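The complex is shown incomplete by one protein chain, all other protein chains being positioned as in the whole.
Coming up: chain A.
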Amino acid sequence: MSQRQVLQVFEQYQKARTQFVQTIAEFATRPQNIETLQNAGVMSLLRPLLLDVVPTIQQTAALALGRLANYNDDLAEAVVKGDILPQLVYSLAEQNRFYKKAAAFVLRAVAKHSPELAQAVVDCGALDALVVSLEEFDPGVKEAAAWALGYIARHNAQLSQAVVDAGAVPLLVLCIQEPEIALKRIAASSLSDIAKHSLELAQTVVDTGAIAHLAQMTLNPDAKLKRHVLSALSQMAKHSVDLAEMVVEAEIFPAVLACLKDPDEYVRKNVTTLMREITKHTPELSQMIVNAGGVAAVIDYLGDSRGNVRLPGIMMLGYVAAHSENLAMAVIVSKGVPQLAICLVEEPEDHIKAATAWAFGQIGRHTPEHARAVAAANVLPKLLGLYLDTQCSEDLQVKAKKALKNILQKCTHLPGLEPLLYEAPSNILKHVICQFSKVLPHDSKARRLFVTSGGLKKVQEIKAEPGSALQEYINAINNCYPEEIVRYYSPGYSEALLERVENYQPA
């Protein structure tokens, strides 16, 4: 046997391995192949190839593994159980940048599925290796490492804390400052994932000076980067007043409103979320946003968008209105009520309706003027309809009821209250009648209208238990009218009259 013949065997073997790994990697991109691959025992075959002598084969094997693990959590678990992670982590520190990228991809794919898998990734010491890769020169490696860290951190506070403890945050902040857009995006998203869990984590991120860098990028033309940056800012601002103030102090405010007109839907949503997280803390912060014209912009945004992305906007209006009557008035002046009424009608989903009902409750609960603005938009019958609709979720019903109660207790706008007289159940009717009994004694025009519109008749038809609050209110209304009017409208009056005719003896 010549040397060439011997070597040819090796060559063939190497060629076959390469081809195998490449084909598997190719197949793993299509979801329909995954099950077949899994049944064929691809995991146990790929594992030794990770230790192959040829770097290309190693990389491609890692790539294939990553794609498989990316597909579902069973496969990711198989990767964990196959003890592949320690090899990857070990080689993450040793190998070249292509391999690092592929290894980080596998780690990300595994960590993405569940907290347990992410914990497994952490347990095999991946964090340190990933953090070291963040210091790599190659932006691709940094990106892959930042991505993996973000996926690990997004599950819960513990994992996030582990990422922070590994010292990833300052490096991620450095990554934000890199010129590559993709790296910036991923780093911002990772920071967002870290900051979202708790106040301490957010504080850690803020302490590294991330806000200033993030704030600079809010006007970047790249839509995806803006998404992540705004999401990171909102995750930081949501925990405490101090952090929210720090975000505001970065002077993002009138400028960031321009993002509300961005063509990208998620950019708009994240801006609104950011504003919601800031406004929910204190009246002063809300006032700041209101003064910057944020409320009007958000109301316009509600008009422009459909579906779930409206939710933060609706909640933001609710939070602003909840703080003080002045701010609620600002929402009304900015024409927020008609827009919210449109949302209440248009949106099919219960949770959005619930948020809208809550926002209405917050707007209308301050003074009669506020309640009048809400009632004039013809919202009360809709809220009542939601409360009475048995197909609505329980949460929505509770919210609608609370909102109705809040508004009704302040409402003196009788034309708005009138429809409720005919439809409301007794627990709502109580508040409606109460408002009538407060207003009617002082307003002669309203008394007249109340009779002509048939309200008085309806009131006479209500069966209230004697001694109850409802009966008292009814009595108070009856006292505003001459007795014969009251009797005229009482049910059964015609029979009583006829009876009198029968009993009458002509002299």
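Odds and ends about this structure:
Going forward, contacts are C-beta pairs under 8 Å (C-beta built on N, C-alpha and C of every residue); 3 or more make two chains touch, one makes a residue touch a chain; residues count from 1.
One rule holds in what follows: contacts and distances are computed from a predicted model.
Per its UniProt record, the hidden chain corresponds to "Spermatogenesis associated 17" from the list "Exosome complex component RRP41-like isoform A", "Spermatogenesis associated 17", "General transcription and DNA repair factor IIH subunit TFB4" or "tRNA (guanine-N(7)-)-methyltransferase".
Check A:Arg30, A:Lys81, A:Lys261 or A:His442 against the missing chain and you find that the one touching it is A:Lys261.
Among the residues A:Lys15, A:Arg30 or A:Arg306, only A:Lys15 touches the chain that is left out of the figure. For the options A:Gln119, A:Thr272 or A:Ser334, the residue in contact with the chain missing from this view is A:Ser334.
Where chain A meets the omitted chain, the residues involved are 7, 10-11, 14-15, 18-19, 22, 53-56, 59-60, 254, 257-258, 260-261, 263, 290-293, 295-297, 300, 326, 329-330, 333-334.
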